[in-house]
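Notes follow the structure.
Excluded from the complex is one protein chain; the other protein chains are retained at their positions.
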Amino acid sequence: MATVTLKGATRFYAGQHTPAVDALDLEVADGEFLVLVGPSGCGKSTTLRMVAGLEGVDEGGIAIGDRDVTDLPPKDRDIAMVFQNYALYPHMTVRENIGFHLRIRREPKALIAERTAEAAQLLDLTEVLDRKPAQLSGGQRQRVAMGRAIVRRPQVFLLDEPLSNLDAKLRVQTRTQIAALQREFAVTTLYVTHDQVEAMTMGDRVAVMNGGVLQQCATPPEIFARPVNLFVASFIGSPAINLLNASAADDTVRGPGFELRLTRAQASSLTGTDVVVGLRPEAWTVGEPGTGVDATIEVVEELGSDQYIYCSTVGGADDPIAVDPSLGMPAADTGLPRPLTVRTQGMAPYARGQRVGLRPDSASAHLFDANTGLRLED
Amino acid sequence: MTAQTPARRAPRRPKPPPGSRRYGPVRIVGMAVVWLFTAFNLLLLYWLVAASFKTPIEIFQQPFGLPLHWFQLGNPMRNYLYAWNEAGFGHAFVVTVLLVGAAAVSVVAVGAPAAYALSRLGVRGHGPLTSFFAIGMGVPFQTVIIPLFVAFSKIDLTNSLFGLYLLYVALSLPFTVFLLTGFFRSLPTELEEQAAIDGASPVRTFVRVMLPLAQGGLVTALIINAIGLWNETLLAIVFLQENAKFTLSRALFTFYGAAQYQSEYGGLIAGVAIVVLPMLVMYIVLARRIIGGLTLGAGK
Partner (left out) sequence: MTSATLRREREETRTARAGSIGAHQRRRRRIFWPFVGPALLLYVLFLAFPTVSAVVLSFTHWAGAGGTPVFNGLDSYRELFGEEAFYDSFRNTLIFLVVGGVGTFVLAFLFTMVLREMRGNKLIRAILFFPNIVAPVALGIFLGFVFKFNPTKQGLANFLVEKIGLPPLKFLQPEHVTWVVVGALIWASAGFYITILMAAVDRIPAYLYEDADIAGASPFQKFRHVTLPLTWDVIGIAGVLWTIHAIKIFELVFVLAGPGTYSPPISTWSLGLYVYDRSFGAGGTPQYGVVCACGVVMILLVSLFVLALRRLMRREAIEY
């Protein structure tokens, strides 16, 4: 049983009053691929390093399986880690790099050779076994780092942004390889990234962090369809969700150019009358001006399969439309109209300057309490 | 699943990673040895400074105590005055400052253009030529002493500060050129190209653009050469015969024999202090430069 459990795990950095990781409760099931995602500085790498034993745990505890490993050094935790910059030993060959951990543990030479060959074949490194890291491409180096982790046959894999140094195409390729490998080995894996696409495509579950605090831990569909707060809603999904200020009265939410129904459950959890309405780009229908929200098309992004139109809304500085999503919580608008992002069919005949009416799909609308940032459950 | 509680926690020293041997037994012993060694060095320094104010008896019989005798007699600087006047250290000090200053500046003045030309102008054969300079570092002075001495005696420069000056400059060139080529090589090329596009002549480019950029390296070369020449003794012994022309280390060398004979230990240790303390002062002021410059070379 190789579960990873963090209970109230907290980490302070020297001289800082706010913890880098704040009372984190997380459980990774045996064989699960859990992705830790969040913006830079959110504490995801620190969390990973705490699990690895490279950072001390100031409060709370960490358990692997049913062993409490909080005070155990990394070597006793039976983990393997792939670093962001691979941490390959520049003076050793690929073969020696892969076998390094086993060599340190004084495993028999035959075993080391066998496992190294196996890993090399799996990762397509057999031809470069006698080269040094400096002579390898970025993708090959990444695979060597993976190989070194694999031969350990650990209970837990820890991966720290392993794809961030690769170019875009290679990243997509390697993504599927890593996911396939993990499924084959069925090893519990904790994977850190700042790329939400990686998170959504690779993880069995995704844990979103911000400012050291866990925001939500759920399956990708759940995170996408039922984000627990403004931050998660705006972090996940690309292009980002559109957030609009609205106000609630009785059972209606009035937005700039549309109205939505407010259920009793939602109304009761509301702490005020300010509501933020979240509508993803695909939750709009584009129609004639005068229907829905009045908007003017500023930019048309043609991707072939899809088209994204960025619209500015008609209205002066005193009825701002969208809220700054990067803050996660509603903030005072600067008065500049922000574009609404709408997805339409590829090759649609929209043009810059065109005036349109945008109708939101009420079934796909997310309602958030403007004061707490929490989503209102219906 | 959100934990938005703004808990008030006292900041404290974060725990080190588990299992780190920050204070394991081997490390403790190692740290103790290091501190001991350091304390030992400081002790010796204290001993030197204190001894330079003591009488011979105090030096040997109360090495750790504070100087007393001369202070009581109201003549605390007696040893220094003796060294300065009787043993000629005062004069030697002036000579050394001038000689070393002139030589160090000259070496850098001659070596910097050469280093620049060798590292940046891409002339064919610059590699071998640079190596040619560099291997000069490996030639022990003792090897060239006789030919130089003979040559100098033919042109009557065997007792001349000017002759010594020339030797100091020439023999410091290998190291200086070596240090500065490495340094120049690490500077960005864009500025030179920009200067050329702006119409600056190559000499102008060197003086106005490269030299200011290389300031750090030049100062480091200056300091390291100054220290080395301040301490240089062999050439001074061979090429200076008149007391009036002695450098400090030369004077110390000669004084040593005389002082032993006269048991003039106080003056002798004061002489040592006069040679050492200026370097100490310069070192305290410029330690980072000196150490930084050397590690720069080591990185090549």
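Brief remarks on what is shown
Note that the chains are named A and B in the order they appear, and that numbering of residues resets to 1 at the start of each chain.
In this section, a contact is a pair of C-beta atoms (placed from the backbone, for glycine too) under 8 Å apart; a residue touches a chain by one contact, two chains touch by 3 or more.
A quick note: this is a predicted structure, and the numbers were derived from the prediction, not measured.
Touching the chain that is not shown, out of A:K7, A:R67 or A:K132: A:K132 (per the contact rule at the top). Only one of B:G74, B:P128 or B:G199 touches the absent chain when the whole complex is considered: B:G199. Contact with the chain not shown here comes from a single listed residue; of B:I59, B:A83, B:L161 or B:L218, that residue is B:I59. Counting the whole complex, the residues of subunit A in touch with the unshown chain are 52-54, 73-76, 79-81, 83, 85, 87, 89-91, 100-101, 104-105, 132, 134.
For subunit B, the residues touching the absent chain in the complete assembly are 17, 19, 21-22, 26-27, 30-31, 33-35, 37-38, 41-42, 44-45, 47-48, 51, 56-57, 59-61, 63, 110-111, 113-114, 116-118, 121-123, 129, 132-133, 136-151, 153, 166-167, 169-171, 173-174, 177, 193, 196-197, 199, 201-203, 206, 227, 230-234, 237-238, 248-249, 252-253, 256-261, 265, 268-269, 272, 275-276, 279-280, 283, 287, 290-291, 294-295, 298-300.
The rule we apply is simple: only the chains that are shown with their structure count from here on.
Measuring from the averaged C-alpha position of subunit A to that of subunit B gives a distance of 56 Å.
Only residues 10-17, 19, 22-25, 53-59, 70-76, 213-217, 228-229, 374 of subunit A touch subunit B when the two sit together in their complex.
If you check the complex, the residues on subunit B that touch subunit A are 1-5, 7, 9, 11-20.
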